[in-house]
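Not every chain of the complex is shown here; the ones you see sit where they belong.
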């Protein structure tokens, strides 16, 4: 079973040289730590920056330079700044190669819910609805099961949706899964030490799995 | 050139009235019109509808307007980090309309570009789509969203000249240029106000035609919401 850093590490392996990538808040943010050295990747922050660099050194924080998580960050040589309309313009026109974001639930149709829990204070969808509706390539980083052991990979989402039929790939603490065109999850890889049977039990949506599913390579 | 300079924030917002709709630039606390917000608190204008990506924090940004009960409705994409906001929302004192961040930006831009409506896929199939027209283009569904109307847009720039030209600094640009284009009356506060000719015409982000009033703000606090740093030995992006 993977921890948050393990999920981030596995997702990092999906990144290709030359990608423009948008990382959501939470586990997706950690992915930046596992991008292989020498690979040329540009991180987009939807508040208006291409080429997001690491956190500033202590004392070098610039209040005018933050990411979409409102954290102080830095630019890199070759960075560019733009307004919010252009930022979502490049997202909608699919100039961003890969979007990585978290989810509370994903359905076997590729629907995603990640912004609202009825009865709880709703903070808003931020840029998530734009990202899921527009991105050509989305990877969801999420917990496969909640603390009660209930699956969050469902036949149908129970929470209010963020987007419909948009998710194609999911990485959880248990597995890597694709969402099939006709519906249903396909088990691609299992986390170290996790059995196919356990993944089956932990997935309430339709799951297609070969008898022999390879274990993730995290290196 | 046409001189748009006014003396200060109080003069700039003099005719904002109870019940007006305002756009306020900024992302979180980054690039917010601090001086205009302070002047609005002083003036006490109430029943405001505020279009702004966020709602500030308890004691800063739009949070100051919330604390003094001047806001009737917020139109935002994300409103966390604000206990007073939550209290007013749950008690029914405050109306909130949540819309996707890109839709918010593009509806402002649409107003500035004279386009009455735009199409976006954001929110298709979700509760955001309720009551809205959906239209299919090239096999993909889009929502029709209308341009935003605002009586006033309050924006914050780094530099400006008295002709109203604005230059923004780093990610404090965010929603400011698109809101500047969208206000019926646009008020810009700047950290440094210069004379026409001191800004390079090629570097101007918002041409003066969009700005009706401009003044040099003072005592910018520029509060940081999430101070994240690394030590000199760290190579990681995030701790």
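The chains carry the letters A and B, assigned in the order they are written, with residues numbered from 1 in each.
In this text, a contact is a pair of C-beta atoms (placed from the backbone, for glycine too) under 8 Å apart; a residue touches a chain by one contact, two chains touch by 3 or more.
Quick caveat: nothing in here was measured; it's all calculated off a predicted structure.
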- Task: Note that one copy per chain kind is shown in place, then state the copy numbers for the whole complex.
- Result: A x2, B x2
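Quick note on the criterion: only the chains that are shown with their structure count from here on.
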- Chain centre separation in whole Å, for chain B relative to chain A (CA means): 28
- Item | Touching residues (chain side chain A, partner chain B) in the complex | 29-30, 32-33, 45-49, 54-73, 75, 81-85, 87-89, 91-92, 111, 121-130, 133-134, 160-165
- Task: Quick one: which bits of chain B touch chain A in the complex? Just the residue numbers, please.
- Result: 27-31, 53, 76-80, 86, 89-90, 98-106, 108-109, 120-128, 158, 168-178, 205, 222-232, 234-239
